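What follows is a set of notes on a single structure, which appears directly below.
In this view, the complex is presented without one of its protein chains, the others remaining in place.
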Amino acid sequence: MPLLAGPVCLLLHHPRLSWGLATTASWIAFFIALTLLDQVLSNGTITYALGGWAAPWGIEYRIDEINAFVLLIVSGISAITLPFARTSIEYEINPRRIYILYTAWMLCLTGLLGITITGDVFNVFVFLEIASLSSYTLISLSRDPRSLTAAFRYLVMGTIGATFILIGIALLYIMTGTLNMMDLSQRIPAVADTRTVKMAFTFLIVGIGLKAALFPMHFWLPNAYAFAPSAVSALFAGTATKVAVYLLLRFFFTVFGPEFSFDVMQSDRVLLPLALVGVFAASTAAIVQSDVKRMLGYSSVAQIGYMVIGISLVSVLGVTAGILHLFNHALMKAALFVSLGCVVYRIGSTRLTDMAGVGRAMPWTMGAFVVGGLSLVGVPLTVGFISKWYLILAALEQQWWWLAVLVLVSSLLALIYIWRVVEFAYFKAPADPAREITEAPATLLIPTWLLILANVYFGIDTSLTVGVAERAAKLLMGTAS
Amino acid sequence: MEIFGLYNYWVVVVLMMIGLYVVVASGNLIKKIVGLNIFQTSVFILYISIGKLKGGTAPILMEDPASYSNPLPHVLILTAIVVGVATTALGLALAVRIYGAYGTIEEDEIEEQESTT
Partner (left out) sequence: MATAIAVARLDQLFAAVMLFGIYSLLSAALFVVMDAVDVAFTEAAVGAGIATILMLSALALTSRTQRPVPRRRHWMATGVVVVTGLGVIYGTLDMPSYGDPNAPAHLHVVPHYLQQSMAEIGIPNVVTSVLASYRGYDTLGETVVIFTAAVGVIGRLGVVPGITAYVKSGGMQHHLILRITAKLMLPLILLFALYVQFHGDYGPGGGFQAGVIFASAFILYGLVFGLEDATAVAPSIVVRVVAACGVLLYALVGVLSLFLGGNYLDYGVLVEDPTQGQHIGILLVEFGVGMTVAASMISLFYAYASYKPEE
(Lines give C-alpha, C1' and ligand atoms only; values in the text may rest on other atoms or scores of the structure.)
Protein backbone atom coordinates (compact mmCIF):
# COMPACT_ATOMS: atom_id res chain seq x y z
CA MET A 1 0.00 0.00 0.00
CA PRO A 2 2.56 2.66 0.82
CA LEU A 3 3.94 2.06 -2.65
CA LEU A 4 1.18 4.32 -3.86
CA ALA A 5 2.99 7.30 -2.41
CA GLY A 6 5.63 7.10 -5.11
CA PRO A 7 3.26 7.37 -8.04
CA VAL A 8 1.52 10.32 -6.37
CA CYS A 9 4.52 12.43 -7.02
CA LEU A 10 5.49 10.73 -10.19
CA LEU A 11 2.24 11.48 -11.87
CA LEU A 12 2.80 15.09 -11.15
CA HIS A 13 6.23 15.13 -12.66
CA HIS A 14 4.82 14.84 -16.12
CA PRO A 15 5.93 18.06 -17.65
CA ARG A 16 4.28 20.25 -20.18
CA LEU A 17 0.84 18.86 -20.34
CA SER A 18 -2.34 20.57 -21.01
CA TRP A 19 -5.21 21.19 -18.77
CA GLY A 20 -6.73 17.75 -19.23
CA LEU A 21 -3.76 15.88 -17.94
CA ALA A 22 -3.22 18.33 -15.13
CA THR A 23 -6.77 17.85 -13.98
CA THR A 24 -6.60 14.09 -14.23
CA ALA A 25 -3.35 14.04 -12.29
CA SER A 26 -4.86 16.28 -9.63
CA TRP A 27 -7.89 14.08 -9.23
CA ILE A 28 -5.78 10.95 -9.06
CA ALA A 29 -3.59 12.60 -6.46
CA PHE A 30 -6.73 13.58 -4.60
CA PHE A 31 -8.03 10.03 -4.54
CA ILE A 32 -4.66 8.66 -3.53
CA ALA A 33 -4.61 11.20 -0.72
CA LEU A 34 -8.07 10.00 0.32
CA THR A 35 -6.92 6.39 0.38
CA LEU A 36 -3.82 7.36 2.28
CA LEU A 37 -5.84 9.19 4.88
CA ASP A 38 -8.10 6.21 5.19
CA GLN A 39 -5.12 3.89 5.60
CA VAL A 40 -3.52 6.12 8.16
CA LEU A 41 -6.73 6.38 10.14
CA SER A 42 -7.14 2.65 10.31
CA ASN A 43 -3.53 1.44 10.43
CA GLY A 44 -1.52 4.27 11.91
CA THR A 45 1.58 5.93 10.53
CA ILE A 46 2.88 4.80 7.16
CA THR A 47 6.54 5.05 6.28
CA TYR A 48 8.06 4.46 2.92
CA ALA A 49 11.78 4.41 2.25
CA LEU A 50 12.74 5.92 -1.07
CA GLY A 51 15.48 4.14 -2.95
CA GLY A 52 15.14 1.21 -0.59
CA TRP A 53 17.53 2.76 1.93
CA ALA A 54 16.25 2.81 5.44
CA ALA A 55 16.18 6.19 7.16
CA PRO A 56 18.32 7.95 8.34
CA TRP A 57 20.59 6.96 5.46
CA GLY A 58 18.01 7.35 2.79
CA ILE A 59 15.04 9.63 2.52
CA GLU A 60 11.70 8.40 3.70
CA TYR A 61 8.11 9.41 3.38
CA ARG A 62 6.37 9.53 6.66
CA ILE A 63 2.64 9.88 6.65
CA ASP A 64 0.61 10.29 9.80
CA GLU A 65 -2.79 11.82 10.47
CA ILE A 66 -1.71 15.36 10.12
CA ASN A 67 0.10 15.28 6.83
CA ALA A 68 -2.38 12.89 5.31
CA PHE A 69 -4.98 15.51 6.14
CA VAL A 70 -2.91 18.31 4.63
CA LEU A 71 -2.29 16.20 1.52
CA LEU A 72 -6.01 15.84 1.18
CA ILE A 73 -6.55 19.59 1.44
CA VAL A 74 -3.85 20.47 -1.06
CA SER A 75 -4.76 17.95 -3.71
CA GLY A 76 -8.47 18.53 -3.17
CA ILE A 77 -8.23 22.27 -3.70
CA SER A 78 -6.14 21.76 -6.77
CA ALA A 79 -8.57 19.19 -8.14
CA ILE A 80 -11.53 21.49 -7.65
CA THR A 81 -9.98 24.72 -8.91
CA LEU A 82 -8.52 23.19 -12.07
CA PRO A 83 -11.87 22.65 -13.80
CA PHE A 84 -12.56 26.27 -12.96
CA ALA A 85 -9.18 27.33 -14.24
CA ARG A 86 -9.79 26.26 -17.81
CA THR A 87 -12.26 28.98 -18.71
CA SER A 88 -10.93 31.57 -16.34
CA ILE A 89 -7.31 31.17 -17.40
CA GLU A 90 -8.16 31.36 -21.08
CA TYR A 91 -9.66 34.72 -20.39
CA GLU A 92 -6.93 36.08 -18.18
CA ILE A 93 -3.73 34.87 -19.77
CA ASN A 94 -1.92 35.15 -23.03
CA PRO A 95 -2.93 31.96 -24.89
CA ARG A 96 0.64 31.14 -25.85
CA ARG A 97 1.53 30.84 -22.20
CA ILE A 98 -1.30 28.66 -21.03
CA TYR A 99 0.63 25.43 -21.25
CA ILE A 100 3.40 27.03 -19.18
CA LEU A 101 0.83 27.85 -16.55
CA TYR A 102 -0.35 24.27 -16.25
CA THR A 103 3.20 22.98 -16.17
CA ALA A 104 4.04 25.39 -13.39
CA TRP A 105 0.79 24.44 -11.67
CA MET A 106 1.73 20.77 -11.69
CA LEU A 107 5.24 21.55 -10.50
CA CYS A 108 3.84 23.69 -7.72
CA LEU A 109 1.54 20.88 -6.66
CA THR A 110 4.46 18.46 -6.76
CA GLY A 111 6.42 20.79 -4.52
CA LEU A 112 3.60 21.30 -2.05
CA LEU A 113 2.75 17.62 -1.80
CA GLY A 114 6.45 16.80 -1.55
CA ILE A 115 6.95 19.15 1.39
CA THR A 116 3.98 17.66 3.12
CA ILE A 117 4.76 14.03 2.66
CA THR A 118 8.50 13.85 3.27
CA GLY A 119 10.19 12.96 6.50
CA ASP A 120 13.52 14.58 5.76
CA VAL A 121 14.34 18.20 6.51
CA PHE A 122 16.61 18.81 3.55
CA ASN A 123 14.07 17.27 1.25
CA VAL A 124 11.64 19.82 2.61
CA PHE A 125 13.98 22.56 1.43
CA VAL A 126 14.26 21.10 -2.07
CA PHE A 127 10.53 20.76 -2.50
CA LEU A 128 9.95 24.14 -0.95
CA GLU A 129 12.05 25.60 -3.72
CA ILE A 130 10.15 23.69 -6.39
CA ALA A 131 6.91 25.04 -4.99
CA SER A 132 8.24 28.58 -4.63
CA LEU A 133 9.89 28.84 -8.03
CA SER A 134 6.77 27.60 -9.74
CA SER A 135 4.60 29.93 -7.71
CA TYR A 136 6.70 32.95 -8.72
CA THR A 137 6.07 31.85 -12.28
CA LEU A 138 2.37 31.37 -11.72
CA ILE A 139 1.95 34.82 -10.21
CA SER A 140 3.92 36.60 -12.88
CA LEU A 141 1.95 35.01 -15.71
CA SER A 142 -0.91 37.41 -15.22
CA ARG A 143 -1.22 40.20 -17.76
CA ASP A 144 -1.09 42.97 -15.21
CA PRO A 145 2.48 44.35 -15.10
CA ARG A 146 2.16 44.82 -11.36
CA SER A 147 2.15 41.05 -11.04
CA LEU A 148 5.81 41.16 -12.08
CA THR A 149 6.87 43.35 -9.20
CA ALA A 150 4.69 41.34 -6.85
CA ALA A 151 6.37 38.15 -8.01
CA PHE A 152 9.81 39.70 -7.75
CA ARG A 153 9.19 40.84 -4.21
CA TYR A 154 7.86 37.42 -3.34
CA LEU A 155 10.96 35.90 -4.91
CA VAL A 156 13.33 37.99 -2.82
CA MET A 157 11.43 37.38 0.40
CA GLY A 158 10.93 33.72 -0.41
CA THR A 159 14.58 33.18 -1.14
CA ILE A 160 15.65 34.90 2.05
CA GLY A 161 13.19 32.68 3.90
CA ALA A 162 14.47 29.56 2.20
CA THR A 163 18.07 30.49 2.93
CA PHE A 164 17.17 31.03 6.58
CA ILE A 165 15.68 27.56 6.61
CA LEU A 166 18.88 26.30 5.03
CA ILE A 167 20.96 27.92 7.77
CA GLY A 168 18.68 26.36 10.36
CA ILE A 169 19.12 22.93 8.81
CA ALA A 170 22.90 23.42 8.77
CA LEU A 171 22.98 24.30 12.45
CA LEU A 172 20.83 21.29 13.29
CA TYR A 173 23.01 19.03 11.21
CA ILE A 174 26.13 20.26 12.95
CA MET A 175 24.71 19.34 16.31
CA THR A 176 23.02 16.06 15.47
CA GLY A 177 24.52 14.67 12.29
CA THR A 178 21.18 13.72 10.83
CA LEU A 179 18.53 15.15 8.56
CA ASN A 180 15.70 12.73 9.18
CA MET A 181 12.84 14.22 11.19
CA MET A 182 12.24 11.29 13.49
CA ASP A 183 15.93 10.82 14.02
CA LEU A 184 16.29 14.52 14.75
CA SER A 185 13.53 14.44 17.31
CA GLN A 186 15.33 11.67 19.15
CA ARG A 187 18.71 13.32 19.06
CA ILE A 188 17.77 16.90 19.76
CA PRO A 189 16.95 16.52 23.48
CA ALA A 190 20.57 15.53 24.13
CA VAL A 191 21.87 18.78 22.70
CA ALA A 192 18.83 20.95 23.33
CA ASP A 193 20.67 23.17 25.76
CA THR A 194 23.18 24.45 23.27
CA ARG A 195 22.95 27.89 21.81
CA THR A 196 23.38 26.39 18.36
CA VAL A 197 20.15 24.44 18.53
CA LYS A 198 18.31 27.45 19.86
CA MET A 199 19.49 29.53 16.95
CA ALA A 200 18.62 26.73 14.55
CA PHE A 201 15.12 26.82 15.94
CA THR A 202 14.89 30.57 15.53
CA PHE A 203 16.15 30.53 11.96
CA LEU A 204 13.79 27.76 10.95
CA ILE A 205 10.79 29.46 12.48
CA VAL A 206 11.61 32.85 10.97
CA GLY A 207 12.22 31.24 7.59
CA ILE A 208 8.95 29.31 7.65
CA GLY A 209 7.22 32.38 9.04
CA LEU A 210 8.29 34.32 5.96
CA LYS A 211 6.78 31.65 3.77
CA ALA A 212 3.60 31.42 5.80
CA ALA A 213 3.22 35.21 5.84
CA LEU A 214 3.04 35.32 9.62
CA PHE A 215 2.14 38.77 10.73
CA PRO A 216 5.25 40.94 10.68
CA MET A 217 6.54 39.11 7.61
CA HIS A 218 3.45 39.26 5.44
CA PHE A 219 4.16 42.18 3.13
CA TRP A 220 4.62 40.13 0.01
CA LEU A 221 1.32 38.30 0.28
CA PRO A 222 -1.51 40.75 -0.49
CA ASN A 223 0.09 41.94 -3.71
CA ALA A 224 1.01 38.46 -4.79
CA TYR A 225 -2.59 37.32 -4.34
CA ALA A 226 -4.06 40.44 -5.84
CA PHE A 227 -2.22 40.37 -9.13
CA ALA A 228 -2.02 36.65 -9.79
CA PRO A 229 -4.56 35.09 -12.16
CA SER A 230 -7.78 34.31 -10.23
CA ALA A 231 -7.49 30.54 -10.36
CA VAL A 232 -3.91 30.80 -9.13
CA SER A 233 -4.97 33.01 -6.23
CA ALA A 234 -7.51 30.36 -5.31
CA LEU A 235 -4.86 27.65 -5.42
CA PHE A 236 -2.40 29.61 -3.29
CA ALA A 237 -4.98 30.75 -0.80
CA GLY A 238 -6.05 27.17 -0.35
CA THR A 239 -2.65 25.52 -0.31
CA ALA A 240 0.64 27.43 -0.20
CA THR A 241 0.39 29.18 3.14
CA LYS A 242 -1.36 26.12 4.56
CA VAL A 243 1.63 23.98 3.78
CA ALA A 244 3.87 26.51 5.48
CA VAL A 245 1.67 26.41 8.57
CA TYR A 246 1.88 22.63 8.44
CA LEU A 247 5.68 22.93 8.43
CA LEU A 248 5.44 25.16 11.45
CA LEU A 249 3.42 22.49 13.24
CA ARG A 250 5.81 19.81 12.14
CA PHE A 251 8.87 21.60 13.43
CA PHE A 252 7.25 22.77 16.64
CA PHE A 253 5.80 19.45 17.65
CA THR A 254 7.56 16.63 15.86
CA VAL A 255 11.11 17.77 15.29
CA PHE A 256 11.77 19.92 18.33
CA GLY A 257 8.97 18.62 20.52
CA PRO A 258 6.53 20.87 22.35
CA GLU A 259 8.66 20.85 25.46
CA PHE A 260 11.57 22.49 23.72
CA SER A 261 9.47 24.74 21.49
CA PHE A 262 7.27 26.15 24.23
CA ASP A 263 8.96 25.59 27.57
CA VAL A 264 12.55 26.29 26.62
CA MET A 265 12.09 28.70 23.76
CA GLN A 266 8.83 30.21 25.02
CA SER A 267 7.73 30.64 21.44
CA ASP A 268 4.06 30.65 22.40
CA ARG A 269 4.59 33.88 24.30
CA VAL A 270 6.01 35.51 21.19
CA LEU A 271 3.62 33.97 18.72
CA LEU A 272 0.36 34.62 20.51
CA PRO A 273 0.63 38.41 20.76
CA LEU A 274 2.08 38.63 17.26
CA ALA A 275 -0.76 36.56 15.88
CA LEU A 276 -3.33 38.68 17.70
CA VAL A 277 -1.83 41.92 16.48
CA GLY A 278 -1.66 40.33 13.05
CA VAL A 279 -5.34 39.44 13.07
CA PHE A 280 -6.35 42.96 13.96
CA ALA A 281 -3.87 44.83 11.80
CA ALA A 282 -4.53 42.73 8.73
CA SER A 283 -8.31 42.81 9.18
CA THR A 284 -8.19 46.58 9.52
CA ALA A 285 -6.00 46.83 6.44
CA ALA A 286 -8.50 44.64 4.61
CA ILE A 287 -11.30 47.06 5.45
CA VAL A 288 -9.65 49.99 3.70
CA GLN A 289 -8.66 48.17 0.51
CA SER A 290 -10.32 49.26 -2.69
CA ASP A 291 -9.54 46.06 -4.54
CA VAL A 292 -11.44 42.99 -3.41
CA LYS A 293 -8.72 40.48 -4.25
CA ARG A 294 -6.22 42.47 -2.26
CA MET A 295 -8.70 42.70 0.56
CA LEU A 296 -8.93 38.91 0.61
CA GLY A 297 -5.13 38.76 0.63
CA TYR A 298 -5.03 40.80 3.83
CA SER A 299 -7.82 38.71 5.21
CA SER A 300 -5.67 35.62 4.59
CA VAL A 301 -2.93 37.12 6.71
CA ALA A 302 -5.49 37.59 9.45
CA GLN A 303 -6.79 34.04 9.11
CA ILE A 304 -3.28 32.62 9.39
CA GLY A 305 -3.16 34.57 12.62
CA TYR A 306 -6.12 32.50 13.93
CA MET A 307 -4.30 29.27 13.10
CA VAL A 308 -1.24 30.45 14.95
CA ILE A 309 -3.35 31.48 17.92
CA GLY A 310 -4.68 27.95 18.01
CA ILE A 311 -1.21 26.47 17.83
CA SER A 312 0.25 28.74 20.47
CA LEU A 313 -2.39 27.73 22.99
CA VAL A 314 -0.42 24.45 23.14
CA SER A 315 -3.34 22.29 24.10
CA VAL A 316 -5.03 19.48 22.24
CA LEU A 317 -8.08 21.63 21.74
CA GLY A 318 -6.05 24.60 20.53
CA VAL A 319 -4.07 22.59 18.04
CA THR A 320 -7.27 20.93 16.86
CA ALA A 321 -8.69 24.37 16.25
CA GLY A 322 -5.56 25.36 14.34
CA ILE A 323 -5.69 22.32 12.09
CA LEU A 324 -9.43 22.66 11.60
CA HIS A 325 -9.01 26.23 10.56
CA LEU A 326 -6.30 25.12 8.16
CA PHE A 327 -8.84 22.96 6.38
CA ASN A 328 -11.77 25.31 6.68
CA HIS A 329 -9.92 28.40 5.63
CA ALA A 330 -8.59 26.60 2.57
CA LEU A 331 -12.19 25.85 1.62
CA MET A 332 -13.59 29.31 2.17
CA LYS A 333 -10.74 31.30 0.67
CA ALA A 334 -10.65 29.11 -2.40
CA ALA A 335 -14.41 29.59 -2.75
CA LEU A 336 -14.12 33.35 -2.41
CA PHE A 337 -11.27 33.70 -4.89
CA VAL A 338 -13.04 31.45 -7.33
CA SER A 339 -16.21 33.50 -7.19
CA LEU A 340 -14.13 36.61 -7.73
CA GLY A 341 -12.70 34.83 -10.74
CA CYS A 342 -16.24 34.74 -12.14
CA VAL A 343 -16.52 38.47 -11.55
CA VAL A 344 -13.26 39.10 -13.35
CA TYR A 345 -14.45 36.97 -16.22
CA ARG A 346 -17.43 39.23 -16.75
CA ILE A 347 -16.33 42.69 -15.73
CA GLY A 348 -12.55 42.42 -15.97
CA SER A 349 -11.78 43.97 -12.61
CA THR A 350 -12.19 43.44 -8.91
CA ARG A 351 -12.12 47.04 -7.80
CA LEU A 352 -14.98 47.78 -5.46
CA THR A 353 -16.23 50.69 -7.55
CA ASP A 354 -16.30 48.55 -10.67
CA MET A 355 -18.26 45.90 -8.86
CA ALA A 356 -21.14 48.24 -8.12
CA GLY A 357 -24.39 46.57 -8.98
CA VAL A 358 -23.03 43.19 -10.01
CA GLY A 359 -25.14 41.52 -7.36
CA ARG A 360 -28.21 41.86 -9.50
CA ALA A 361 -26.50 41.06 -12.76
CA MET A 362 -24.72 37.97 -11.52
CA PRO A 363 -26.91 36.56 -8.74
CA TRP A 364 -25.29 33.12 -8.59
CA THR A 365 -21.75 34.42 -8.46
CA MET A 366 -22.41 37.01 -5.83
CA GLY A 367 -24.58 34.56 -3.94
CA ALA A 368 -21.57 32.30 -3.74
CA PHE A 369 -19.42 35.18 -2.61
CA VAL A 370 -21.86 36.07 0.16
CA VAL A 371 -22.02 32.52 1.49
CA GLY A 372 -18.23 32.29 1.38
CA GLY A 373 -18.01 35.64 3.12
CA LEU A 374 -20.41 34.55 5.85
CA SER A 375 -18.23 31.52 6.34
CA LEU A 376 -15.22 33.80 6.71
CA VAL A 377 -17.06 35.79 9.36
CA GLY A 378 -17.99 32.60 11.15
CA VAL A 379 -21.77 32.40 10.89
CA PRO A 380 -23.29 29.12 12.13
CA LEU A 381 -23.87 26.38 9.56
CA THR A 382 -20.64 27.25 7.76
CA VAL A 383 -17.14 25.90 8.26
CA GLY A 384 -15.93 29.25 9.55
CA PHE A 385 -18.21 28.85 12.54
CA ILE A 386 -16.79 25.46 13.44
CA SER A 387 -13.19 26.57 13.58
CA LYS A 388 -14.00 29.76 15.48
CA TRP A 389 -16.08 27.69 17.88
CA TYR A 390 -13.21 25.36 18.62
CA LEU A 391 -10.79 28.24 18.91
CA ILE A 392 -13.00 29.91 21.48
CA LEU A 393 -13.47 26.64 23.33
CA ALA A 394 -9.72 26.23 23.47
CA ALA A 395 -9.31 29.75 24.79
CA LEU A 396 -11.96 29.18 27.43
CA GLU A 397 -10.36 25.92 28.43
CA GLN A 398 -7.33 27.96 29.48
CA GLN A 399 -9.64 30.43 31.23
CA TRP A 400 -8.58 33.13 28.78
CA TRP A 401 -11.81 35.07 28.48
CA TRP A 402 -10.11 38.03 26.93
CA LEU A 403 -8.81 35.91 24.08
CA ALA A 404 -12.24 34.53 23.30
CA VAL A 405 -13.64 38.04 23.31
CA LEU A 406 -10.86 39.27 21.02
CA VAL A 407 -11.54 36.49 18.55
CA LEU A 408 -15.21 37.48 18.49
CA VAL A 409 -14.40 41.15 18.05
CA SER A 410 -12.04 40.42 15.19
CA SER A 411 -14.77 38.45 13.49
CA LEU A 412 -16.76 41.66 13.46
CA LEU A 413 -13.97 43.25 11.47
CA ALA A 414 -14.36 40.47 8.92
CA LEU A 415 -18.05 41.20 8.84
CA ILE A 416 -17.27 44.82 8.02
CA TYR A 417 -15.08 44.14 5.05
CA ILE A 418 -17.37 41.49 3.64
CA TRP A 419 -20.27 43.88 4.12
CA ARG A 420 -18.52 46.54 2.07
CA VAL A 421 -18.43 44.20 -0.90
CA VAL A 422 -22.06 43.27 -0.40
CA GLU A 423 -22.99 46.92 -0.18
CA PHE A 424 -21.29 47.74 -3.46
CA ALA A 425 -22.55 44.66 -5.23
CA TYR A 426 -26.18 44.91 -4.23
CA PHE A 427 -27.00 48.42 -3.16
CA LYS A 428 -25.00 50.66 -5.44
CA ALA A 429 -26.13 51.54 -8.91
CA PRO A 430 -23.80 50.26 -11.61
CA ALA A 431 -21.16 52.79 -12.61
CA ASP A 432 -21.96 52.36 -16.24
CA PRO A 433 -25.64 51.47 -16.60
CA ALA A 434 -25.36 50.97 -20.34
CA ARG A 435 -23.03 48.02 -19.90
CA GLU A 436 -24.68 44.64 -20.09
CA ILE A 437 -23.34 42.21 -17.53
CA THR A 438 -24.53 38.64 -17.66
CA GLU A 439 -24.10 35.70 -15.34
CA ALA A 440 -20.82 33.79 -15.50
CA PRO A 441 -20.86 30.62 -17.62
CA ALA A 442 -21.70 27.29 -16.04
CA THR A 443 -18.13 26.00 -16.36
CA LEU A 444 -17.15 28.63 -13.82
CA LEU A 445 -20.22 28.45 -11.65
CA ILE A 446 -20.26 24.71 -11.05
CA PRO A 447 -16.82 24.48 -9.38
CA THR A 448 -17.61 27.65 -7.44
CA TRP A 449 -20.76 26.19 -6.04
CA LEU A 450 -19.10 22.89 -5.34
CA LEU A 451 -16.69 24.74 -3.09
CA ILE A 452 -19.51 26.68 -1.47
CA LEU A 453 -21.49 23.52 -0.84
CA ALA A 454 -18.39 21.98 0.70
CA ASN A 455 -18.25 25.01 2.96
CA VAL A 456 -21.77 24.40 4.13
CA TYR A 457 -21.50 20.62 4.24
CA PHE A 458 -18.43 20.59 6.44
CA GLY A 459 -20.06 23.28 8.51
CA ILE A 460 -22.93 20.95 9.34
CA ASP A 461 -21.37 17.52 9.31
CA THR A 462 -18.14 17.93 11.19
CA SER A 463 -17.43 14.33 12.07
CA LEU A 464 -14.73 13.87 9.44
CA THR A 465 -12.85 17.13 9.82
CA VAL A 466 -13.04 17.46 13.56
CA GLY A 467 -12.29 13.78 14.05
CA VAL A 468 -9.17 13.85 11.96
CA ALA A 469 -8.00 17.17 13.35
CA GLU A 470 -8.44 15.91 16.87
CA ARG A 471 -6.50 12.74 16.23
CA ALA A 472 -3.74 14.71 14.52
CA ALA A 473 -3.58 17.14 17.43
CA LYS A 474 -3.40 14.32 19.94
CA LEU A 475 -0.63 12.73 17.94
CA LEU A 476 1.34 15.97 17.81
CA MET A 477 0.90 16.70 21.49
CA GLY A 478 1.46 13.06 22.35
CA THR A 479 5.00 13.08 21.02
CA ALA A 480 5.70 15.48 23.81
CA SER A 481 5.31 13.25 26.80
CA MET B 1 36.17 24.20 22.91
CA GLU B 2 38.26 27.12 21.98
CA ILE B 3 37.01 30.23 20.32
CA PHE B 4 39.77 30.01 17.76
CA GLY B 5 38.31 26.90 16.21
CA LEU B 6 35.29 28.87 15.14
CA TYR B 7 36.90 31.62 13.11
CA ASN B 8 35.95 29.86 9.92
CA TYR B 9 32.29 30.12 10.76
CA TRP B 10 32.65 33.77 11.62
CA VAL B 11 34.10 34.61 8.26
CA VAL B 12 31.05 32.92 6.79
CA VAL B 13 28.78 34.98 8.98
CA VAL B 14 30.41 38.19 7.79
CA LEU B 15 29.96 37.17 4.17
CA MET B 16 26.37 36.22 4.89
CA MET B 17 25.67 39.60 6.38
CA ILE B 18 27.24 41.44 3.46
CA GLY B 19 24.95 39.52 1.14
CA LEU B 20 21.88 40.15 3.26
CA TYR B 21 22.79 43.82 3.50
CA VAL B 22 22.95 44.12 -0.27
CA VAL B 23 19.56 42.48 -0.62
CA VAL B 24 17.83 44.67 1.91
CA ALA B 25 19.57 47.95 1.20
CA SER B 26 19.79 48.22 -2.54
CA GLY B 27 16.83 49.38 -4.52
CA ASN B 28 18.18 48.01 -7.74
CA LEU B 29 16.60 44.72 -8.63
CA ILE B 30 19.63 43.16 -10.24
CA LYS B 31 21.83 44.20 -7.37
CA LYS B 32 19.35 42.50 -5.08
CA ILE B 33 19.79 39.28 -7.00
CA VAL B 34 23.57 39.60 -6.78
CA GLY B 35 23.17 40.08 -3.04
CA LEU B 36 20.99 37.00 -2.77
CA ASN B 37 23.68 35.04 -4.53
CA ILE B 38 26.35 36.20 -2.13
CA PHE B 39 24.07 35.33 0.77
CA GLN B 40 23.48 31.86 -0.58
CA THR B 41 27.10 31.19 -1.46
CA SER B 42 28.11 32.03 2.08
CA VAL B 43 25.67 29.46 3.38
CA PHE B 44 27.26 26.95 1.02
CA ILE B 45 30.63 27.72 2.57
CA LEU B 46 29.05 27.16 5.99
CA TYR B 47 27.91 23.68 4.97
CA ILE B 48 31.21 22.75 3.42
CA SER B 49 33.00 23.92 6.58
CA ILE B 50 30.85 21.51 8.54
CA GLY B 51 31.99 18.70 6.33
CA LYS B 52 35.71 19.38 6.64
CA LEU B 53 37.68 16.99 8.77
CA LYS B 54 41.17 17.72 10.01
CA GLY B 55 43.54 15.63 7.94
CA GLY B 56 40.71 14.34 5.80
CA THR B 57 40.81 14.04 2.04
CA ALA B 58 38.17 14.31 -0.63
CA PRO B 59 35.53 11.62 -0.20
CA ILE B 60 36.57 9.41 -3.09
CA LEU B 61 37.37 6.00 -1.72
CA MET B 62 40.89 4.76 -2.23
CA GLU B 63 42.81 1.56 -1.58
CA ASP B 64 44.50 2.58 1.61
CA PRO B 65 42.00 3.72 4.19
CA ALA B 66 42.38 7.35 5.13
CA SER B 67 40.03 9.71 6.84
CA TYR B 68 37.67 11.38 4.44
CA SER B 69 35.82 14.61 4.72
CA ASN B 70 32.10 14.33 5.24
CA PRO B 71 30.39 13.78 1.88
CA LEU B 72 26.85 14.50 2.99
CA PRO B 73 27.13 18.31 3.14
CA HIS B 74 28.74 18.20 -0.28
CA VAL B 75 25.73 16.46 -1.69
CA LEU B 76 23.37 18.89 -0.05
CA ILE B 77 25.26 21.83 -1.42
CA LEU B 78 25.36 20.43 -4.92
CA THR B 79 21.60 20.46 -4.74
CA ALA B 80 21.52 23.89 -3.15
CA ILE B 81 23.76 25.41 -5.82
CA VAL B 82 21.35 24.25 -8.48
CA VAL B 83 18.47 25.69 -6.56
CA GLY B 84 20.40 28.94 -6.24
CA VAL B 85 21.09 29.29 -9.92
CA ALA B 86 17.51 28.42 -10.73
CA THR B 87 16.30 31.20 -8.46
CA THR B 88 18.80 33.60 -10.00
CA ALA B 89 17.66 32.82 -13.52
CA LEU B 90 14.03 33.33 -12.65
CA GLY B 91 14.67 36.49 -10.68
CA LEU B 92 16.67 38.02 -13.49
CA ALA B 93 14.02 37.11 -16.01
CA LEU B 94 11.47 38.92 -13.86
CA ALA B 95 13.80 41.92 -13.61
CA VAL B 96 14.13 42.04 -17.38
CA ARG B 97 10.38 41.94 -17.78
CA ILE B 98 9.94 44.63 -15.18
CA TYR B 99 12.36 46.79 -17.11
CA GLY B 100 10.27 46.12 -20.19
CA ALA B 101 7.09 47.18 -18.41
CA TYR B 102 8.36 50.15 -16.39
CA GLY B 103 11.56 51.24 -18.09
CA THR B 104 13.53 51.07 -14.85
CA ILE B 105 14.85 48.54 -12.39
CA GLU B 106 14.96 50.87 -9.42
CA GLU B 107 12.46 49.85 -6.78
CA ASP B 108 11.34 53.33 -5.73
CA GLU B 109 10.79 54.50 -9.30
CA ILE B 110 8.63 51.45 -9.91
CA GLU B 111 6.65 52.21 -6.78
CA GLU B 112 6.08 55.76 -7.94
CA GLN B 113 4.73 54.54 -11.24
CA GLU B 114 2.51 51.99 -9.55
CA SER B 115 0.99 54.51 -7.20
CA THR B 116 0.20 56.96 -9.98
CA THR B 117 -1.65 54.43 -12.10
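Labels A and B are assigned to the chains in the order they are written; within every chain, residues are numbered from 1.
Simple rule for what comes next: contacts are C-beta pairs under 8 Å (C-beta built on N, C-alpha and C of every residue); 3 or more make two chains touch, one makes a residue touch a chain.
These numbers come from a predicted model, not from an experiment.
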* Full-complex contact with the absent chain, from A:Asn67, A:Thr116, A:Thr176 or A:Thr448 -> A:Thr176
* Structure fact -> Where chain B meets the chain that is not shown, the residues are 1-2, 4-11, 13-22, 24-28, 30-31, 33-35, 37-38, 41, 44-45, 48-62, 67-79, 81-90, 92-97, 99-100, 104-106, 108
* chain A residues touching the omitted chain (full complex) -> 3, 5-7, 10, 13-16, 48-53, 56-59, 96-97, 100-101, 103-104, 107, 110, 114, 118, 120, 122-123, 126-127, 129-130, 133-134, 136-137, 140-141, 167, 171, 173-179, 187, 191, 194-200, 202-203
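Assume only the chains that are shown with their structure count from here on.
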* Centre-of-Cα separation between chain B and chain A, whole angstrom -> 28
* Asked: So in the complex, which bits of chain A are touching chain B?
  -> 122, 125-126, 129, 133, 136-137, 140, 145-146, 148-149, 151-152, 155-156, 159-160, 162-163, 166-167, 170, 173-174, 179
* Would you tell me which residues of chain B are touching chain A in their complex? => 16, 20, 23, 29, 32, 36, 39-40, 43, 46-47, 50, 72-73, 76, 79-80, 83, 86-87, 90-91, 94-95, 97-98, 101-102, 110, 114
